[in-house]
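Heads up, the thing below is written out as structure tokens.
All protein chains of the complex are present and in place, except for one that has been dropped.
Our next item is chain A:
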Amino acid sequence: MKFTLSWLKTHLDTDASLDDILYALTDLGLEVEEVHNPAERLGDFTIAKVLSAEKHPEADRLKVCNVLTDEGEKQIVCGAPNAREGITVVLAKPGMYIPGLDITISVGKIRGVESHGMMASEREMELSDEHDGIIELPSGEVGDRFVDYLAEHDPAKVDAMIEIAITPNRPDALGVRGIARDLAARGLGKLKPAPEAKVEGTFKSPISVTIDEDTRTDGCEVFMGRLIKGVKNGPSPQWLQDWLTAIGLRPISALVDITNFFTYDQNRPLHVFDADKVKGNLRVHRTKGGETLMALDEKEYTFDAGMVVISDDEGVESIGGIMGGLETGCTEETVNVFLEAAVWDVVQIAKTGRALKINSDARYRNERGIDPAFNPVAIELATQMILDLCGGEPSEVVVAGEVPDTNRAYKLDTDRVQSLVGMDIPADTQRETLTALGFELDGDMASVPSWRPDVQGSADLVEEVARVASLTKLEGRPMARASVGVPGPILTPMQKRESIARRTVAALGYNECVTYSFIDKDTAELFAGGSDATMLANPISSEMSHMRPDLLAGLLQAAARNQARGVADLALFEVGPAFHGGEPEEQHIQVAGLLVGATGPKDVHGERRTVDLFDAKADAEAVLAAIGAPAKAQILRGKNAWWHPGRNGNICLGPKKILASFGEVHPKTLEKMGVKGAAVAFTVYLEEAPFKRKSKATRAALGASDLQAVERDFAFVVDTGVEAASVVNAAAGVDKNLITNVHLFDQFTGETAERQMGEGKKSLAITVRLQPKDKTLKEKDIEEVSAKIIAKVEKATGGTLRG
């Protein structure tokens, strides 16, 4: 919302400074966004008089002037054609900044002649584009400030323009009068009496108005109109043009400018039809669908069924409360004008405006809510202004519908400000504030003014009182702790788990990323996502069209971006939500880690190697261990398409309960994602691992035995397809009391192995640790167990002990 200081002063009697007004506006909740104050930049320019002007000895176009200033006579060289003896001019002294030139002038020599300042043109002061010569003033005393002169003779030139942000609850502040009312309530002046007019019609309007029955509810509340015949629609007066120009509107013609004036002056959008182009009567109704209208913005709109429009006998002529039609719009030639003031349903305006994508001043105001009670007043004021500026003769007012009743009152509890806000404001002051804002108090009931649709309860009264009193004065007051003593823990087990997982992965050397939750469709599809359910209806770009099904997608994109910057080896991770559907509950937390390239930089110790599956597996297991997942999980092969089919696995508690996945990323996935080199990754499904039942912090007693443990190694020849886990599990199952650990320590595969052991064979070697509990193991005991181990492994795997 933009307005000028002089416009504000037509409603507010004040001598407050601009700075005080700006501070109060922001503090009242009408946040000042921009101020354009020409006086600020012109404050140092003073009025001077040219005593003589002689031709410059070295230049035909220059003149050497003797200028009378408040600091005595000065010599100034000037190139303006109108510089001559006797004229009153505007002087810039050395050291002053010239806004139109963006320079600070100094004493200088021009073609050998000293010049002590400058006489300014309008353009040099950014007052206009005028630059044919220096300013000649018809009056003015030498030494007076030029801004003071302007304020007296041409106030528009030094009028400050103020732009404020209006929150959606304050449609009244979309009019200058509403802003003035707030400032008056704050004590920055007195609100001037509301303008009044009553124009008697001299004839019956030839155009009548009706509102269809189905449009009376949630469509158009009231429509008032009148014909004014014999107007002369020329340019509007200078003061109106100046105000509109200052707030960024283009003056068009008196009739149009008058409607714009009311829009901004009192938040009262109006519309004017050229009555000679209206065929028959006007009818406010709902569209059937498919009708079209060429609107004032010269775009054609097609209506859906149920929108509210104004039609004449020939069809739709105006989108009610949003934008008029081009056909019936007023032009310079208009002589008979039909003036419309109507109250529209706010929701209907919002819906139609959004559907048609029209952002007009009228829609903006009508969907926030204009003052319905002002409707009959507005049509009189506007008629008067048309008569004043364009002449003409008014008809009687035609009315369809009724001005809606907005009367309501809420109880003012003056203690509530203290208990809710914590400010001590005397009851009388509270009542004065509300009265100044237009509330009417009857006992402790406050009637809400018709221009404040936002006030819907007692809490709103508190807000008004506190706002006007200034929240800046609010003093903090300690809030008691919720409970006495040492605060207990507040994180849920899941929240703790997330933090532990995050810090564990960082400790393993990964750099945490935060990537967008949405990715492009193609990428989403690579990770089993990309369904319509997870699609955004209005994505910001096709790169961000679907909710991510897996965090790995974003990490691979991040890896590709870093590789493009020349970083080949990466360890990236993210902790965050992934989306397996489009419903609120279809979200789960993942921890994903990605290793790309080598394990580290080239190094003197020869430890650099390409990352492999077992790096990712180790890190996944480390995260699971850190969050307290059961140590005994199964490793099952996985089927997800983004993994290398033979090199990925799931860490599971049973086939359906997957705690984590790990593997080598499929070469095709890497290619599509633009990642070069080897890439392995893991994903931990953070919510899957069961939480330990909350028990005491006490640990079970340590069961350390004094008896000597024994380790025995076994190597088995098995088929290459036999998995290590089957050997380990078979051995471990032989005697659970005695065998405390089985560890696979060697795998011998490949050509040499097959040459030694036969085609399709490999060797797996395990260490079995035996821990006796009651007596030291004798060689015989060990042999017995060993025989059982060998038999069981051979049976389970079809292998043989390697001789």
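Heads up, the rule we're going with is that a residue touches a chain if its C-beta (ideal position, glycine included) is under 8 Å from a C-beta of that chain, and two chains touch if they have at least 3 such contacts; residues count from 1.
Keep this in mind: contacts and distances are computed from a predicted model.
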Chain not present in the shown complex, as UniProt names it (candidates "Phenylalanine--tRNA ligase alpha subunit", "Cell shape-determining protein MreC", "3-isopropylmalate dehydratase large subunit" or "Carbon-monoxide dehydrogenase medium subunit"): "Phenylalanine--tRNA ligase alpha subunit"
Residue of A:75, A:217, A:435 or A:492 in touch with the missing chain, whole complex considered: A:492
Per the touch definition above, residue among A:294, A:358 or A:544 touching the missing chain: A:544
Option from A:533, A:636 or A:724 whose C-beta touches the chain left out: A:533
Contacting the left-out chain in the complete assembly, out of A:422, A:760 or A:798: A:422
Among A:575, A:651 or A:770, the residue in touch with the chain that has been omitted: A:575
Absent chain, residues of chain A that touch it: 26-29, 31, 167-170, 346-347, 350-351, 354, 367-368, 419-423, 454, 457, 459-460, 462-463, 466-467, 470-472, 474-479, 481-483, 487, 489-492, 495, 499, 502-518, 532-540, 544, 547, 554-555, 558, 561-562, 565, 567, 570-573, 575-577, 579, 582-587, 599-601, 603-605, 607
